[in-house]
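Below, a portion of the complex is reproduced, with chain positions unchanged.
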Amino acid sequence: MAVSPNMGPASIEGHYDEVISALGVVDEVRKGSAQGFHGYLVACFDDPGLHAAREVANGPVVGIAEAAMHMASFICEGFSIVATGHRNRIILEHLVRAYGMEHKCRKVRTTELAVLDLEVEGSEARNVILEECRRAIAEDHSDCIVLGCAGMADLVDYISRELGVPVVDGVAAGVKMLEGLIGMGLSTSRACGYAYPNLKRYDGEMARFQP
Amino acid sequence: MAVSPNMGPASIEGHYDEVISALGVVDEVRKGSAQGFHGYLVACFDDPGLHAAREVANGPVVGIAEAAMHMASFICEGFSIVATGHRNRIILEHLVRAYGMEHKCRKVRTTELAVLDLEVEGSEARNVILEECRRAIAEDHSDCIVLGCAGMADLVDYISRELGVPVVDGVAAGVKMLEGLIGMGLSTSRACGYAYPNLKRYDGEMARFQP
Amino acid sequence: MAVSPNMGPASIEGHYDEVISALGVVDEVRKGSAQGFHGYLVACFDDPGLHAAREVANGPVVGIAEAAMHMASFICEGFSIVATGHRNRIILEHLVRAYGMEHKCRKVRTTELAVLDLEVEGSEARNVILEECRRAIAEDHSDCIVLGCAGMADLVDYISRELGVPVVDGVAAGVKMLEGLIGMGLSTSRACGYAYPNLKRYDGEMARFQP
């Protein structure tokens, strides 16, 4: 079941949007845990609120950026991430480093596109992305593309067919990782850094987020 | 001028608390920017909301963990961070990595203490911290201590005197870094990843955070 | 369908065994590809012949060590690998490095056990492994165990229940990764380092391995 938090930015571009949207993420995960869902997918390529969600979720939590990178690492010698606006480059580079993917990710490539351009019928977005992927293969020596935005999922087949390399979409990768974890009976360890939040007072507007 | 956000957890322990408190951080920084402050210090050793605050602040923003580690790197061959509860270890280890301090930080050490224990008159907290620092010097070969919690500032002199090594408090370090940056006329670059947030719709409870 | 090559060592311990068994791996994968299987799992924790198998397979190939480590990275702050004989430590440490898992794998732990001890009814193997896992949690601050041998699969539940942390078995993890890749229609990229082997003469005993 996919939900979009009913609070937060219309799209996530940069650290500020990320902080705000993280709140929506943990909110939905808490609701889901109360209802007994089995696992959670954070479906924005910045993986906002991922670690926090792990503390309050009753099952495994997967981010689409981490899922896409890990999945891609099994099928190529090196991939490039192709994403939207330039301001996202640093966030993705930090994720590459955080997930130990420096040896697999040959380059993070960003474009002039805004996230919401991807949803505009008949826009040039599709071709802008394709050309950036083409450069990734020619210049980065990458043999796989990771699409760096949840909104690019419907480009997978098109780009893969045009360029002849595997193309990884984070949402699909995340669903598969979740299915795998749940199927193995695995969930986030409670023994240390992802224990349930300590009980304490939460003040003001945030009172309702008290664990 | 020091402010404590009027919303958020009473102390910050773990990723969930961090996400919630980051909202208070960006809120205060936006208020401060409207009033024309010159710089901002995020005074929790997890550096919550640091990158987001840089996007909306009108001047430099410094986190006390990053300030303490950078400052310490000038005066020692290697330091240990001594912090409170064990669940914070992973967050601090991630910061060490994010700040490029793997070559200087010999170990992150945590204790059984909760953050709020530090404020209890006559508690054992003071000695627990001192003994952990002593082990850091003996076992990690560290020649400097970085105190991993804003609430430990008043232990600097005591520990330094007892152990004969420099002890770095993040709050003091952060103030000095800010003074330095402001004195040099430097502030966060707007040219790329820390540009002001893109204008867009923010929904629901988060509407008032719209950039 | 699980096959065990009909040539090679009875168990795989060290680099020499690995080289010999890699031949059996590529042999079986070539047979499987001729029969049209959809994917391949290399079910020894040294991942012998993994990269070579990718060149000749008609579908994705997964190693159980890489699968276990990647899967574990989604559910813990840090894991220890607990394996058999000490001579395997260096091979596993090389894999940790090759898979970019230095930030997640806190320690490779080996025991006095030989691989075949695991199959002996009523042996002490079970307890030796459990005690090493217990030390991993206490001394390495790991909050997850990766079992470093295909022969330990039936210990997952026992150890997990005794120690209260998730325990990851590579065979199960590998099956899930394969299912995920196949489900997404992904297979090894042919664009570069994993292209089908160049056609050329193979001499002597190896003539039948000619691509």
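For reference, chains read A, B and C in written order, and residue numbers begin at 1 within each chain.
Convention: a contact is a pair of C-beta atoms (placed from the backbone, for glycine too) under 8 Å apart; a residue touches a chain by one contact, two chains touch by 3 or more.
The structure displayed is predicted, hence computed values, not measured ones.
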item	value
Copy count for the complete homomeric assembly [3 present here]	6
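Criterion: only the chains that are shown with their structure count from here on.
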item	value
Per-chain Cα centre nearest the global Cα centre, belonging to chain	A
Interface sides of subunit A and subunit C: same vs different residues, half threshold	same
Rounded Å distance between subunit B and subunit C, as computed from the means of their C-alpha atoms	41
Between subunit C and subunit A, distance of the C-alpha-averaged centres to the nearest whole Å	27
Of all residues in subunit B, the ones touching two or more other chains	86, 89-90, 97
Footprint of subunit A on subunit C - complex, ascending	60, 62, 66, 70-71, 73-78, 98-104, 137, 141, 143-144, 164-166, 168-169, 172-173, 176-177, 179-181, 183-184, 186-194
Of subunit B, residues touching subunit C in the complex	86, 89-90, 97
Subunit B-facing residues of subunit C, complex	77-78, 103, 141
